[in-house]
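Please read the structure below before turning to the comments.
With one protein chain held back, the other chains of the complex are shown just where they sit.
Chain lettering (A, B, C, D and E) follows the sequence in which the chains are written, and residue indices restart at 1 in each chain.
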């Protein structure tokens, strides 16, 4: 039932879980804290459609006919060609948790730059920087 | 007549008026000052087409078959699905002056996130933050 | 509850209702029939996320803090700046049912062309043609 | 003065002139006739903003600090990366009249495909077809 | 070496191979023949950059750190959120050859509609139709 589901504030919960999995660099921490804070305020504003879209987001990237890992790769490439840095960071984090390798990430970057063109390059620079930041945490 | 009209530098004028209506937080002030400064420099560069586009912008969001308020809502949702943070802020300010309520703003956000997808979420976070900043000024 | 809700296949239902409201020109009929046929096949493919997005779409454009009519105008301008002809047609139909006038539609077109630029013009030509087709049905 | 200027219906006029310059293949004729017919209906709907945007469009691609020819190349590449087939056709026609060579057009296509990515390829196929149609008219 | 590589006209070759793999419905055949014809003309126009982009396209969707199948899924979702029907068809064909199942395709559609919003729905309708056309050929 949708109301009950969204009560769980799924996005902010998942962020809290994440921060327990590995320690955070300042850059990563700043990104997450802002996202978490504003997601909470967005959900607090109590618009049903917004809450259901958040809920849907949580329920999409799960194992199904495709694995959660494959769907995160899809979410990553879609975020890159649409050039949304925050979305890219989010999917990079989940890909990192799901043990995607750097060579695989680079191949996602390659598809994104081929399909989306050289305007994707600046986002790729920032994406690589964020990925290497994630790697440096281990 | 266009030349005379654009002489009025409509965009920068309206910004000055705005700053007299309500006091500004630092975040809002910084956004407005940069916009105002650069708009002046853009108009000073004296390209006719640019000046006419600025003029057109001023003349679009006025009462007509639709109210100025309704057109500002249209401008806001268009800016959101096209994911232009500065445009979003601008329309949020005018919506705020025109007494749009937070619940109504949230419904604009809902349409934008539905039509434009989850890549609109990061812009919605920043939009809500800016809106609440505007509310805190009263 | 989401499963039960989506069982109603909301989008195809609403299309059937629409076709009873006013007779259809060939152009309009062709558009609706294809949409209806493919929506049914999409829902029949039984992907939960797709079904919930369709459901969400139905539940967004309803009276709330903003009226259904205002939200349809938002949906229309968003579809125009994102340049989706089928989405434009869909919102034009609903706007027409909700008694939006031609002058009001033209003002939505104006905002869309201003914000989205002259690349919106070809879509505006097709949108006007479709709108006048709808008007000719009365 | 803007009202007087827009009375001239600049876009439809320029289309009529064009059709006198060189004979038209069926494909080209169909495109122009639809555009001309709908531009007239758009202008007849008498929305000031729409009329001024049309007017602006006419006044942009003229000799200035850059030549009309250079601006048409800019309009073409912008239309390609934004993937608007009708806009592409329009600028191809003007480029053709302004004696742009096929090798030069191919270099515009190259920049568009590089910057905009492989999603520009299908538009490039149609653009080349239209260009070769224009060449076949001489 | 790039010149030699591009001599092979990789894209048109791969289309000829494809047509030998399974018989074609009229819709599919029409799409492929136009693409093949225009690709040949594009390559014949002999622009180095265009040829290298085509070549790059061929060399991207191959087994590497990610499998060719995974990259085709990435190409498909990128094409969907960027709303390029021809690109979608192309990747659907390759996915079909690589034994992607309908349930998996539906999950790619789901991610695309979630990330890209309801403006992706019309493209999803056409994508499903094309996919079912491909399935009907076996």
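Here are a few things to note about the model shown:
Keep in mind that, in the parts below, contacts are C-beta pairs under 8 Å (C-beta built on N, C-alpha and C of every residue); 3 or more make two chains touch, one makes a residue touch a chain.
All values reported here derive from a predicted model rather than from experimental measurement.
The chain not displayed here makes contact, within the full complex, with A, B, C, D, E.
Think of the hidden chain as still there; on subunit C it touches residues 81, 113-120. Residue positions on subunit B in contact with the hidden chain: 34-35, 38-39, 41-42, 45-50, 53-54, 57, 78-79, 82, 84-87, in rising order. Where subunit A meets the missing chain, the touching residues are 83, 102-103, 106-107, 109-111, 113-114, 118-119, 121-122, 124-126, 128-129, 132.
Here is the rule we use: only the chains that are shown with their structure count from here on.
Inter-chain spacing, taken between the CA centroids of subunit A and subunit D, is 41 Å.
The multi-chain contact residues of subunit B, meaning those touching 2 or more other chains, are 56, 60, 81, 103, 106-107, 110-111, 113-116, 118-119.
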